[in-house]
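Here it is, the structure in full.
Removed from the display is one protein chain of the complex; every other protein chain stays in position.
By written order: A and B. Residues from 1 in each chain.
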Amino acid sequence: MTAISFILALVGFGLVAPIIGCLLAGLDRKITARLQGRVGPPLLQPYYDVRKLLAKENVSVNRFQDFYIAMSLFLAILAGVMFFAGGNFLLVVFLITLSTLFLIVAAYSSRSPFAEIGAEREIIQVMSYEPLVILMTIAYFLAVRTFDVGAVFGLSQPIIVSLPLVFIAFLFVLTIKLRKSPFDLSYSHHAHQELVKGITTEMSGKTLAMVEVTHWYENVLFMSWVGLFFVWGSWIGILVAVIVALTIYFLEILIDSNFARVKWQAMLKWSWLVTLVFCTINIVVLIMVS
Amino acid sequence: MATIGLLVVLPLIAAAALFFIKKDSLRTPVVIGFAALIMLACVWLAIGHLTGTMEFYPLKSQLITYATLVIDVILGVYVFVKGIKHGVPFASVLAGIQTAIVVVFELTVAHGVNIDNDIYVDSLSVMMAMIIGFVGSGICIYALGYMRVFQEQHKDQPDRRHIFFSIFFLFLSAMFALVFSNNLAWLFCAWEVTTVCSFVLIGYTRTEEAIQNSFRQIVMNMLCGLAFAIALVYLGAAGILELDKLINLGAIGLAAFPIALLAFAGLTKAAQIPFQSWLLGAMVAPTPTSALLHSSTMVKAGVFLLAKLSPAFGWNFNGMMVMLIGGLTFLICAFIAISQSNAKRVLAYSTVSNLGLICACAGVGTPEAMWAAIFLLIFHAVAKSLLFLCVGTAEHHIGSRDIEAMDNLFVRMPTIARFMALGMLTMFIAPFGMLVSKWATIVSIADTGNIVLMLILAFGSAATFMFWAKWLGKVLAVAQHSADLEKGVSKSEWFAIGLMAFMVLFCSVAFPFISESVVVPYLAQFEQFVFPGLLPAWQTISATLGFDNLLIMAIIVLAILASFAVFFGRSKKRIVPIYMAGVGVDSEKRSYRNSLSGVSESSQRNWYLEDWFGEKALLPISNIMGIVVLVVGIALAYINLGGGALL
Partner (left out) sequence: MSSTIKSPWIIHYDASSCNGCDIEVLACLTPLYDVERFGIINTGNPKHADILLVTGSVNERNISVLQQIYEQMIEPKVVIACGICATTGGIFKECYNTLGGVDKAVPVDVYAPGCAVRPEAIIDAVVIGLSILEQKRVALAQGKLVSETTAECVTAADKIVDGQTVRAAALKITKG
């Protein structure tokens, strides 16, 4: 990672990612509506939502929450910039975890019972996907012999060839990371009765707008992780990666629309089990081969 | 050389003086004075030796050797008598056997062994000395204020604070001796002094529970002392009684068994599974004791020994044993910490868990692993002492050490809560200290292709996130109008907490430079890393970790701190009550109008997942696994299989 690539990524990711993230979110709602036999909102609906939120009155439950959320947004952007500048993959993972921690702390700071349940569930979600994310970076290292993301462009074949099972396990927890049903425990669009709005219950106006934008950035970053598996030293790789990422995104929407939420026990058990089995087999084979 | 002597003697004088000082007014200046002197001596030592190569000093003092023998005997007799008095004959038996072995050994075998260098100093021992000097003395100062309140709250008990402070400084002296001794007999003596010191400190309150727990500690640590003594006998017979020679020999052939015993001793002292219960039991002691045991002394002696032996570990049975025990402890204790609501027990399990990671790193024995072990050790020492001191002070002012009672500490004790949050962040989240070290751990195990440790690290880290994040959340919860309970906190406590917080920040920001100028050169001097085919230490670390990445981390730390300083709490938004389904009454109390038109308070407890991660669910099986690994490891070393590399 050089200073130039960092600046390019800063401008590129910083400006383009929210646009793509917004369109992805819009597409999500549109497709979901179609799957349910509805027309659905306009494609730019997420943009309208954020604009609307920015126009709301400035209120908060305390003087600290919006700072935490701003930090969360800042770190999510930083993680994405690091990733697209070809930086260290582990660093990216750590930064995005820190971003999530700030979101959790923001929810806790409100002392709202609903937000606290949401925060608690968010922690469980992190605990569910974190092992896979760490193992994925290790597997990446074993396949590429460096943690630098930029190194994929020097490969003769994409890493999906050596890490197929890790990829499948990643898809499993991607559902948690994208906050999709059946794992949308902490912040669900469908849980008014029990959770109100979970982790974001006490966030409103500009603060909530920041949460939404953070999700845009995060989603783009996570979809690029999907793409990372399919890139190699050829321009076709990028094309393949984009197509696969879009396909996977559609798959996630399909899953979201077809599954009811599960309890946290099921989420924890299944994600750990999938991680354990798939990653162990894949990594052991990888070590044996090399 | 003289500075080392000073570091051992200064606390000894302080200990002797404090034993006779029973007045608070006199004790305060003495403690502060000696603490300052010790810190100064540490700085002086660091200026001379922090970045230098290993230096040895042939003391060849028969006087000291006899003195250590006398100390060993006194300690043995002390434990023997205590054991008889309190009806724990097992402790007495262990003390008896151990003392007998040492006395016979010293008077017969050891006499014939030529010892070239009694004392040494290298970067690692200087760093340890810095930790002991700054964190340890800082805790002594903290104890001044803390113990005053403690005594006021326990008026029924006689004032035995002079013993308390005396033992504290004795402890520091023994730790200094421990980190600079190259002569294994001297090392053993210092080792035993720390064991007995913590025995006295744990039993300080003299309640039934305290005495029971102090005996659990002494039995387990006498066991490790016994292993150490047997290792001495073996090594004495082979004519090696120096640490550096032993390490150079590696875990090959002859040295395999004694090194296995020493590793066992280190693991026990570091409270690894199946011996973690003594450190948990030590939580009954006043908080400064816990802070001292956890951060700079006692358990650190265990991991220090393992870190020293690390070049001898690696892909052999000894290395495997240490690695597996460490890994198992890291994983299981991180899980169990989720189920604990008592703050001090969470801290204790977190300590054991982190020490497990350090042990595992030491067991892996590659340069990156050692790099990680050293930084884990440093960051753990400063962050954990900060946390203990904060919890201790908070406990005195909110009357509970339960995490649930720390809800809204952010407003009730603003400064303490912020420092506590700093300590927690340093413990579990990048870009702060511990996680950077964990990063190096990941690199090192990815390098060695150790799938077991990979899995352990991945799942253990996830559990670590859970138990810290939910505690952090509770502490940072905000109810605007709560009484400020921070008024009564004494100056000595503020000073110590401030010192620890400063060190945490300093280490977090300065660690790329510490790494480049101290730790990497230290590792570069080892050539005997067992794992073959590696680049020299400094090259691999620079290649995989990258100075620029470390720098990025440090910059992010600075950026986060700066934004906290500038923007935190400056929001001008209108403050509104929380949503309580339309029936809220008081937002601060989270009270609401219930179905009978009365007022109820809602409460929200953290999740502890007892069924999944409780002690009952996990401890029995993990203890058995730990025992099996230890027995098999030592047995394999005994039948001398440890010599051949596994592949």
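The rule we apply is simple: a contact is a pair of C-beta atoms (placed from the backbone, for glycine too) under 8 Å apart; a residue touches a chain by one contact, two chains touch by 3 or more.
Only a predicted model underlies this, so the values are computations on that prediction, with no experimental measurement involved.
Across the entire complex, the residue among A:203, A:228, A:241 or A:267 in touch with the chain not shown is A:203. Only one residue in the set B:87, B:112 or B:582 touches the chain that does not appear here, and it is B:582. Listed by residue number, the positions of chain B touching the unshown chain are 576-577, 579, 581-584, 593. One chain is missing from the display, and on chain A it is touched by residues 29, 33, 36-42, 45, 47-52, 55-57, 59, 189, 192-193, 196-197, 200-205, 208.
By definition in this document, only the chains that are shown with their structure count from here on.
Chain centres here are Cα averages; for chain A and chain B they lie 36 Å apart. In the complex of the two chains, the chain A residues touching chain B come out as 1, 57-67, 70-71, 74, 78, 82, 87-88, 90-91, 94-95, 97-98, 101, 104-105, 107-117, 119-120, 123-124, 126-128, 130-132, 134-135, 137-138, 141-142, 146-147, 196, 201-202, 268, 272, 275-276, 279-280, 283-284, 287. Residue ranges on chain B touching chain A, taken from their complex, read 407-408, 410, 429-431, 435, 439, 442-443, 445-446, 449, 451, 454-455, 457-459, 461-463, 465-466, 469-470, 472-474, 476-480, 544, 546, 548-549, 552-553, 556, 560, 563-564, 567-581, 587, 590, 602, 604, 606-607, 612.
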